[in-house]
Structures are given as C-alpha cells and as structure tokens.
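As you look at this complex, bear in mind that one protein chain is not there, while each of the others sits in place.
Note that the chains are named A, B and C in the order they appear, and that numbering of residues resets to 1 at the start of each chain.
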Amino acid sequence: MDLLAIPRLVFEFAVYLLTVLPDLLPIILALATPLALGALCGVLNERSGVVNIGIEGMMLMSAFFGYLTGFALHQTVGSAVAIWLGIAVAVGVGALLGLLHAWLSVSVRADQIIAGTMMNIAALGVTGYLNRLIITPSGRGGAGVIPPFRIPPELADLPVVGPILAMFLDQGPIAMSVIVFVLVLQFGLFRTRWGLRTRAVGEHPKAADTLGIDVFRQRYLNVILGGALAGLAGAFLTLESTGSFQNGMTGGRGFIALAAMIFGRWTPVGSFLGALLFGTATAFGVVVSVRPAEGDLGVILRSIPTFWYAALPYLLTVVILAGVVGRSVPPAADGVPYAKEGKA
Amino acid sequence: MTRLRAAWRVASIPVYSILLALLVAAVVIIVSSTFTATGFDPLLPLAAYLRLLIGAFGSPSGISNTLVAAAPLMFGGLAVGLGLKAGLFNIGVAGQFLVGAFASAVVGASLAGAPMLVGMPLAVLAGALAGAAYGFIPGFLKARTGAHEVVTTIMLNNAATLLLTWAVNDLVRAPGFTFPRTAAVGESALPVLIGRNLHLGVVLAVVAIFVVRWVLDRTTLGFEIRTVGLNPEAARYAGMRPVFITALTMTLSGLLAGLAGSIQMLGVIGFYAPGITASVGFDSIAVALLGRSDPIGILFAALLFGAFRAGAPLMQIETSVPIEVIDIIQALVILFLAADLIVRRLFRVRAAKPEIAELQTVTKTWGGTTPSTTPGGGD
Amino acid sequence: MKDGPTAGSARPVLEMRGITKRFPTGTLANDGIDLDVRRGEIHALLGENGAGKTTLMNILYGLLVPDAGEIRIDGAVATIHDPADAIARGIGMVHQHFMLVPVLTVAENVILGQEITRAAQILDLAEAGRRIRALGARLGFDIDPGARVSGLSVGQQQRVEIAKAVYRDVRILVLDEPTAVLTPQETREIFGVLRALRQDGASIVFISHKLDEVLEIADRITVIRRGRVVGSRRPGETSEQELADLMVGRSVSLRVDRGTSHAGAPALEIVGLRANDDRRHETVRGVDVTVRAGEIVGIAGVAGNGQDELIECLVGLRRPTAGAVRLAGRDVTRASVDRRRDVGFAFVPADRHRYGLVLPYTVRDNLVLTRYAERPYVGGLGTFIRQDAAIDEAARRLIAEFDIRTPSERDPVSTLSGGNQQKVIVAREFRQDLKVMVLDQPTRGLDVGSIEFIHRQVIARRDAGVGVLLVSAELDEVLELSDRVLVMHRGRIVGEFAASEAQRDRIGLLMAKGAAA
Partner (left out) sequence: GGGLKIGMVTDIGQLEDKSFNEFSWKGVQDGAKAVGGTAQVIVTKDIADYKQNIQQFVDQKYDVIVTVGFLIGTDTLAAAQANPGIQFFGIDQFICVPADANDKECKGKVPDNYQGLVFNEAQAGYLAGIVAGTITKSGKIGAVGGRSDVPPVVNYIKGYENGAKSVKSNVQVLVNYTEDFNAPDKGEASAKTMISQGADVVFQVAGLTGAGVLRAACNAKVWGIGVDVDQYLSLPDLQSCIVTSAEKRLQNAAGEAIKRFKDKGKQSGNYTNDATNAGIGASPIRNLSPVPAGLEDKIKQATEDMKSGKLKPV
C-alpha cells in the first residue's frame, strides 16, 4: 500500500496532466507572447554583438505610446483603425529606442549594460510622468479593442485537434504573429545573407570588416529590428491583452525575456521554447486551482499554497537552467564595441 | 592641489552629466507644464529643483532623510559593484534585500523584548547571513553548472517576493492585525543617533564603503576577485580558483545586499509585510554604475540618489511636479555618463575617461565567455 | 628558385609611394615607405616586430588610412577607403591573426561578404561548396566546405584564408606571416599553392620573420626597420646574416651558442601520463618523459596533438586519468598550482594575453601575479594584506634586471610592446630557486632581438641547474634550444633525437605523420 503510494501518485499526476491539457494549451501562447517577442529582440541584438538589457524599458515605452495613440484616436477614427495605428506607433517607438541603443552601443561605444539600465529607468520615468499629465486627468480610459479571432466551435470542440488548434488560432493577432516571427527569424538567421552577416559581425566583427561588410550598419539594422519586436511586445500588453495602461506594467517581463533568450542559447526557436516553458508553468499554476484534481493527488495539490504555484515558473527556470541547459556560450563579440583601429 | 586636480579628473564627467541631466529635465518640465492646470510656466523647473534642494539639504531633518535614504543604497551599490569587480552581474540585489529584511524582521521581532545590545546585533547578523545564503545560490550554480547569474538572480528575485509573502502569511504572521505582517522589532531596532531618524545603519553603511574598498585594494582576496574578473584564465594559471572566487564573491555580494535590507528593516520600517518593495534593489544597479563600481564613487552616487529621495516630497507638494521626474533625471544622468562623448564635446573635457575595466568585463562576460577569448585581443 | 616565367616582368602592378602612418599613441609605424610589386612576382617583406609591415599592408587593404603617401595600381592612383575598395581592385589579404569566424563553416567563411544567393537573399551553400572544391583542386589542396572552422588545424585554416582570397579572384595577394605556426610539410604545401598562384600571374606580398623561407620563396626582398625601408635584395645576392643585420640594424647572432649541458639528477619525471580534453576525448595517451637538472628537453609537435593537455597536467590545471608527475623527486600529480610553484616550478605560457598577463593591470601587479600570496608581498596581520612597498621594490628590480621597456612600474602592461610584455612574464617566472621550467612557445611572435634575449635567459637557467621542458610547434626553436628533442603525435611520444640539423626533415615528418617514412 505505502509502497505503491508514490508510483500511484505519479501515475495520477500524469493522468491529471493529460486531462487538463485541453485547458492548458489554449492559454500558454498568450502567456508566452511578450516573453517570446522580448527574447527575439534580445537574439537580434546579441547575435550582432550588442548586449541589450533595456528590453524591459523598450517594451514599457512602446506599450505606453501604443496605448496613448489608441486612447487619443479611437473615438475619432474608430476602434479598429485606432488599434492598428496604436500597434504601428508602438512598433515605431520600439524601433526608435532601438536606434538610440544602437547609437549608444555602436557609435558612441558606451557601455551597453549602462545604456540598457538607463533605458529601463527612463521608461519608468517618462511613461509615469506622461501618464500622470495626459491620460489620468482626462478621466477617460480605453484605446479600442482588437476584434478577437475565434475558431468555429465545431473545430474547437474536436477531441484532440481542438485544443491544439486553439493553442495557435484562438488567440489575438499579435500572439499568433509570434510563431511566424520565430520561424522567419530562425530561417533568416541561419539560411540567409542577412543572417550570415549578422552572425559573422557578432562573432568576429574584424573578420567581417576585412571582407568589406559594414559592421556598424549591420548592428544598427539588427538593434533597430529588435527594438521593433520589443515594441510589438509592448503593444501586446496594452492593446491586445488589457486595453489599459499602468505604470511599470511590464513587471519584469523584459528581464524574463532575457532569461528565455539565454535559456534558448541565442536562437529564435530556443528562446521561444524557453518562453513557452515559462508560460506553461504559469498556466499550470492557474489550471491547478481552477480545475483541481480528485483523490489524494487533489488533496496534495490543494495543500500547496497558491504562492508556490505563482513562484513555480521562476523556480522551474532556475532548476532547468542549472540542471539541463548549463553553461551557454554567447556570440563571441557580444557586448564588445567595434572600433576601426587608426580610423577617425 | 594635484590631488584636487586628480579628483576632478574623475569627478568632472559625472558632475557635468548631472548638470546636463537637470537641464534637459527642465525642458521636459517646462514643455509638459503646458498640459497641466497651472499652464505654461518657464520657472517651474527652478521652483522644483529649489524644493528638491531644500527638501534634501535645507534642514537638519532633510539632511538626515538624505543620509537615511542613501544608507541602503550604499550597501546595495557595494553589492552590485563587488559583483562587477569579479565579472558577475548581480541583478539579484532586490531578492537578497528582501530576504535580508525578512530575516532581520523575524529575528528582531522574536527578540523584541530582549535588551537592544542582544537583539539588534543578532537581527543584523541574521539579515546579513540570509542575504549571503540567497546570494550563494546563484553563485554556486554559476560556479558548478555555469548557469548564468543574470537569469538565476532575476528568477530568484521574483521567487523571493512570492515565497516571503507566503512565509509571512503561513509561518510568521503576527496576531492582532487585519493584514499579514510580522510583529514589530521593538528593542531590536537600530538606535537613532541624531534627530528624528538618523540611525546606526547609516554609520554601518559608510564603514562598509571603506571596508570593501580596503578589501579590494589591499588584500589578497580583493586581488583574487579583481583578477578573476579581468582574466579568469590568467587567474587559474596564477593558482587562483575562479570557481571558488565566483561563488564566494556572489555570496559576499548577497551579504551586502542582505545588510541593505537589514538596516532598512531595523532602522526604518520596523516590520515585514508583503507590500514591501525593494526599489533599493533596482536603484542599487544604477548607483553602482554611476559610481563606476568603485566604493567611493558608490558613496557619492548613493548620496545623490538619497537626496533625490529625500527632496521629492517637498517638490511634489510645493510644485506638484510628478515624482516620476526623478526617474527621468536619474536616467538622464546615467545616459550622459554612458555617452560621455557628448559631455566631453559640450564642456571640452580633457580629462581621461576613468577606465571601468570591470564593466567592460561584465558586458563581455555577459554570456560567460572571458574577454581574452573575444576577438581583437591579438598582440 | 625563380621558376615563374613571368617573374620580375618590368611593369609594377602595385606602387606604394611615401606611405606614412603615425598612430594616436604616437608610434610612427610607417615613415615614407616606397614599395613596388611587379606582375607575377613573390615579393617578401622582412622586418622585426613593430617594424611596420602589417601597418603598411593594412593601409594597402584599406583597414588603415595613411597620413601621407599614395597608392597606384597598374599605374593609376587608387584611393582605398575600406576593404571593399581593396577587394574591388583585386587585392586580397591573409592576415597575421586569422580572420576566420570559428563557429561558421568553411563555405560560410569563404563566401562571407560575397554570398552566393538564390531569390530573397537565401544562401546557396551547395553551389558555394562546389566552387570551393573546384578552387581547392586548382590550387592543389583538398578542402571540406561543410566543416566548422573551429575544428580545423592551423594548416587547414591557413588554406581557408587563401581560398577566401582566391575566391575573390585576387591579382595582388598579401600574406602576413602565413607560415609562423606551420610544420615544414605544411609550409611546403603553402609554398606550392603560392607558386601555383604566381603561375596564374598573381602578385604576392609575403611577410615573414623566417629568413630561410624568404630566401626560398621570394623573387625580391624588401627590408623594413622602424617604419623605413632599409634595403631591397634579390635572394641570390644576399644571406641570412645580411638580412638579419639589416632588420635589426646591428649584427645579431642568429644562433645562440647552446654550449654543452651537464645533465644531473631527474628534475621532472612524467610517468605513463594519460589525460582527457574538455570533451572527454583522451588526448594524452601514456607519455613518459624525464627532464634532468641542467638539460633542455624539447617537445616538438603539430599544435593539437595533446601538448595543451600535457602542459595543463604539469601546471596543475588538469587531473590526469592515469600516471604520475614528479618534481625533484616529489610526487605532485594531485598537487595544486601554488603547491607546485612552492616546490620550484615555473611556467611560461604560449598565449601571453590569455594566460600570462592581466592586461588592464599595472606592470608591477603582473610581475607578482603568480606569487601574489607569498611573503614578502603579503604580510601584516596574517598573510592576506598586500605589501605595496615590497611589491614596488621587487618590480623595479626585475624591470632593471630584465631591461623591460616601460615608462614606470605603474603603467598598464597593455601599453607595452609584445616583446616587453613577454619579458614581464619571463622576469616573473625565472626566479632564483627554480628546479623545473616548462616553456610553451616562449618566443611566439617576437622578433630576433627579443628572441635572442629570451633564449640567453633560458640557457643561463639551464646552466644554473634547472631542468627545462620546451614545448613548441616551432621546430626551429626546438632544434635551436634543446639538448634532446622528443616528437609528440596523437598524444604519444613517437621519437627521440639528439638535436642536430641533420634530423630536421625526419622530425618534421614524424610531427606530421607520426611515423618516419
């Protein structure tokens, strides 16, 4: 009896996981989206040799200005238009901040960690300040909503296919776009001219330079593109996921995105898996309390305080990083500003 | 005289950066004033800065507020700075701060009745050890498995907030309150030395600055830490043990962060409750960077941030300029430090940039490679 | 040796006139240099370290902008702002420090910058592979386009570098010290390639320190000293001695007189030593070596045959899987690095920037780097407080004793010249109470003057009764210094010789093939 207790619980747990899978799948992607986009931003930056710990700040700024756009326009131009304009602005702001980071890291050759930290603090200040002065006094809220895409019920209710379809299709447009970005970037990085040059510049800029590749241009390009992705993550937070803005609402997602990037060893797909892992752990914490298990297992699972479930994603990441992933090697020239010797 | 000039060589860039930051922030304030009820007001920045200054230094209580706010930032800045010296980027100060504060609160409360000379030292010790333990985890993991400390410390920060909240609720919740919190630390509190709130922790912080400086500059341990930070390979060939130094440095860094939490708890807050934020953890990074990860630099950076903290309330009530402007100013200061090129152009500064090899090391070792293996390191 | 029919045809393809370059640091690297290179000639550029050879070529290749002077190609003035311009003009360069991206494949490295793509910039690596193979066949070496560069031997990497240049159909190819780290066999293969290129009418600028090679391959030789051209010769009309004197500006003794060794009791004993590399492959497969007090034993071998792991086992950074290491009779197989140093062990690493020095540190801190925790450098209460006075005193003494050229002991070692940086290490390691020294390519990349100095120091130590183990891929150095020569191949000692020139080729063959034909 006691001998069998443990294996039985393990078995029950496995069964339980299977039964809640249909609940888990549809909610994971949305949880992973801002992390994945942030991580992709990191990948673009660091693959070209620029460290960016300012992703958090880039997200927050874009989130705010995206929201501000929708907020200001949705009554005049209508909800749908305002949203897409808002997303465009968010992406644009992200790209602009990317430009700033590129200028600091590539041209000014400022220390890239300091530049990133600056970005994070500035974002808190600027968004909080403008939020106080512009949005709050108006007393209004709202920035329009993205009409949700729903897969037809008959599909959604299919036994196995349904949840899987829901995982990818029963989502907002930005969440859905993540998968596209991941695949495109993975291919682009390892199969295209742009990717080859990016990796070369991030590993051995001088070698690239001696082959006539413009190291600065390549880095600027990547950092700006990365900023745009961080901007999209910001747009997701305000325009797709909440429809409202609050100071510091990124809540550290930019840093967790960095974790996902390192976790994924600086590859798009790897980073995405890292984000999914995190999202899955979060989702499990939700599902476990909304749809508790029966029997002894249920007793045990319910006896665990909710705070532990909330902490699960963080603890799990540490355990897996230490236990499975281990030492991860970044691009060799990551964070090293490139200087042409003896040139102006 | 020459010593003065030498000091200015180091200080000029930061000082100019601060001036420039205040200037740019002023423009922001003026422009934004047009949005507000008061309307366009070109003198608003002057008013605001004046209040900041008065609030921070205008009165004995202002000065002591500044010092009290600066003390934990000194510990936190040292924690980050020490890590940077060894090529470690400890973003985990926030978590180590909370763990330290919690431990001090619990031990302090349990000895609340005991004589101060018993309870207070034990409570401080508890905070230091707890922080050290929480810093040891990422240090050990990095040394053993190479798990990147940036990732692990970020995760441990979030875990700390949640698990400590749980601990307060289910383990050490004090009866007689409508919300979860620990009992007051009572006699274990750090004694107030001068005026309303200038407590012993401020002294401890300043002492810590010089202790850490002495360790780094004059002891073999400091030499080992710096060597491992700058060139781990060479350190190995010299008979040092980078793996051990890494774990040790991270532990010491955690200890300092824990002390930050401890003096904040025993000197100011007095009880632990889930709502407690670790803004110190976030600001400490900025302080360390601003101080070029040098103890003396950190001392001044912490005082600057402390002054902003202490001056902000007066600024808000007298001019109703949002407190967020402080973040903007701090960010601008760091911006101009990072892009000191601008400053040099503007103020025609000749002074050589004080080299921050550690920072470069950290940026390079971002993902765990040693700077020596990065390209361009040829003869 | 001038077998190129077109060799020396009058028309200069490349003319560099009055090239002058001063670096921000004040170093005047090039001081009005003139250089002509004719069609289909191999033109050797000779000069000691810091003479300005690389600088001159970097200017030609657009990596540096000259302060003065002009470059003509086919008689027409050519302004070269960056490598792209140079490449466009058919100039190719194989750099002194390899310019290869280790994590990329051979093909990716070769096409980088001139990628072969299909629609939408998608790389066509298959086509690239075909072209590279064809190119290899033309130059007479086989090359695997799919291989990761990080996994290639130095010789193979050298070929990739050349393939990169040829892939861009160069007319003017610059090779900056291409043979520095090659075995005689590999060197010969490279020479074959160069001659093939010359046949095709390419012009080649060949930079080297190695006088014999220069005399073998070059059609013309230009010597540079401290940024000025000090002479131009044809191989037939000159000698190694003359060239050496030209380079250094005084008459140098090319061969340090080794004298005779008086071998005593065993100082270092390596018994059946086995060890794995980081990827858990056994790279040291049972090595037995005995170094006696007062003798210099050289281990020759192509890089990557287990020397690194062997050395790490000796220094104490790697646990052997089997066997033992004895210092002066004491078993130190499991002893820590500093324990070994206490017993009287010293080590000079090959890569001074990576293992030997902490570049941002001052000269003084580097001079005590491996003894930082010993008295008198520590003291006070306990042994953990550093004693600045003692450290300064020792630093000044060593700087004087080893004639290290530095403004003061408190300058960063990074601002010292390569040779002087190496002197810092030597000064630190060559202490009085030594029993065993392990030298890993102690003179790599240094010029004749510095080499001479360091070799004298080594021999002095030997004569003082120190057992010296010299590990080097530079066969010349091994032969020059060693009393006995061992050849290491695939983790084993495959041969032992009493050093003498006669053996050179057999040793080279052993190094390459592991068995003498």
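Some points to look at:
The rule is simple: contacts are C-beta pairs under 8 Å (C-beta built on N, C-alpha and C of every residue); 3 or more make two chains touch, one makes a residue touch a chain.
This structure is a prediction, so every number in the text was calculated from the model and none was measured.
Contacts of the undisplayed chain with the visible chains, over the whole complex, involve A, B. If you put the hidden chain back, the residue from A:99, A:145, A:301 or A:329 that touches it is A:145.
Of the options B:236, B:292 or B:309, the residue whose C-beta touches the omitted chain is B:309. Taking the complete complex into account, A:249 is the one of A:100, A:196, A:249 or A:293 that touches the chain left out.
Here one chain is not drawn; of A:105, A:120, A:241 or A:317, the residue touching it is A:241.
Mapped onto chain A, the interface with the missing chain covers residues 22-23, 26-27, 30-31, 33-34, 79, 128, 131-132, 135-136, 140-145, 148, 150, 237, 241-244, 246-249, 251, 282-283, 286-287, 289-291, 306-307, 309-310.
Along chain B, the points of touch with the absent chain fall at residues 55, 61, 65, 69, 72, 162, 165, 168-169, 175-180, 184, 196-197, 264, 268-271, 273-277, 279-280, 309-310, 312-314, 316-317, 320, 322-323.
We adopt the following convention: only the chains that are shown with their structure count from here on.
Looking at chain C, no residue sits in touch with two or more other chains.
Looking at chain B, residues 373 sit in touch with two or more other chains. For chain B in complex with chain C, the residues that touch the partner chain are 218-221, 223-224, 227, 230-231, 233-234, 236-239, 355, 357, 372-373, 377-379.
Those residues of chain A whose C-beta lies close enough to touch chain B in the complex are 46, 51, 53, 104, 108, 110-115, 117-119, 121-122, 124-126, 128-130, 132-134, 203-207, 247, 252, 255-256, 258-259, 262-263, 266, 305, 307-308, 310-311, 314-315, 317-318, 321-323, 325-336. Considering their complex, residues 21, 23-24, 58, 61, 63-65, 82-84, 87, 93, 95, 99-104, 108-109, 111-115, 117, 120-123, 164 of chain C touch chain A.
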